[in-house]
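On to chain A.
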Amino acid sequence: MSAILKTEKLRVEFSSREFRQATKVALTGLDLEVQAGEVFGFLGPNGAGKTTTMNVLLGFVPPTSGAAYLFGIDVRQPIARQRIGYLPEMTYYYKFLTAEELLRFYAKIFSLPRAETDKRIDQLLKLVELEHARKRPIKSYSKGMQQRVGLAQALINNPDLLILDEPTSGLDPLGRMKVREIIQRLKNEGKTVFFSSHELGEVETVCDRVAIIHQGDLKAVGRVNEITGQHASLEKAFLDIIGFQTSTTP
Partner candidate 1 sequence: MTLPRTFFLLLLALLVFCFGLAANLQPRFQALESRHHQSNAFFSLLLGDSSKMFANSFYVKADEYYHSGYYPTIFDNNSAFKTPHVAEDTGAVNSKNSGEETSFMGAPRDWLDAFGRHFIPNRHTHLDEGGANDDLSTSDNVREILPWLKLSAKLDPDNVTTYTVTAYWLRIRMHKDKEAEQVLREGLRNNPQSCEILFELGRLYDESYHDTGRARNVWELAVRYWLRLPPEEQQDNKLIFEQITTHLGQLEDKAGNFSQALNWYQAAQKVSLTPNDVQKLIDGVQKEMAGASSAPKGIN
Partner candidate 2 sequence: MKNIIAVAGIVIKELYRRKDFYVLFILTVLVCLIMASVNIFNDKQIVRYLKELCLLLIWVSSLVIAITTTARQIPAEREQRTLLPLLAKPLTRTQLIFGKFLGCWLACGLVLLCFYIFFGALAASREHAWPLLNYFQAAFLHWIVLGVVVALALLGSLVFAAPSSNSTICFVIVATILTVGRYLDAVALAQPEPFRSLIYAFYFAVPHLEIPFEMRNLIVHDWPLIGWNFIALDALYLLAYATAFLVAACLVFRRKPVN
């Protein structure tokens, strides 16, 4: 099975603007593969390099060395992003647009025909439960509603690969449940989902495979039960892998 998403010895360095400050290495030769149809969790503490990895995959940041591919195409080519959907961590959209206008705008970028655009917009707004607010400007939306609009725009082109950066961040339990349902539905449709999250409980529930990254280094990758191993939970396994010493009560 060919990898939908692949990185080869991906290294990213950021040179500091401060005088005499060392270059910061965000990723140290990351090798990662995500197969078609799987839900892949990308885990790590803050500053581990998760967002940097996503930024490289999305073409925001060029790699210092190594390569990254989406559907076999180098990520530096815009066409590599034709079949992906992306939900950023913090979702802000054009406040003066309505949800419908925003989706229509993104649909145009994907060159979707008008009839298909109309159909997709209706479907997606129903999926994310924003039909009642489709004509309202986004500035009047709550955080949860904005997150849902973000999810809708990530799905506008019916992507084969979804890249989600902390999709449940800031959501209430109901919202988180809905996001999990959507991810499960996408998986059932054969889509590939690649997402980062701090909610390890959700990751355990939803993901087929996970990768754990720490200080730019890939520490572990495999099925959830393989990673969990002898540990009681994924959380304990995660803490152990990144080298965090827990205080144990006898």
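As a working rule, contacts are C-beta pairs under 8 Å (C-beta built on N, C-alpha and C of every residue); 3 or more make two chains touch, one makes a residue touch a chain; residues count from 1.
As a selection rule, all candidates are chains of the complex that A comes from, given by their letters.
Bear in mind that the values here come from a model prediction, so they are computed numbers and not experimental data.
Looking at 1 or 2, the chain of this complex that touches chain A is the one numbered 2. The touching residues of chain A, when paired with candidate 2 in their complex, are 55, 58-61, 78-79, 81-82, 84, 86-88, 90-97, 101, 105-106, 108-111, 150, 153-154, 163.
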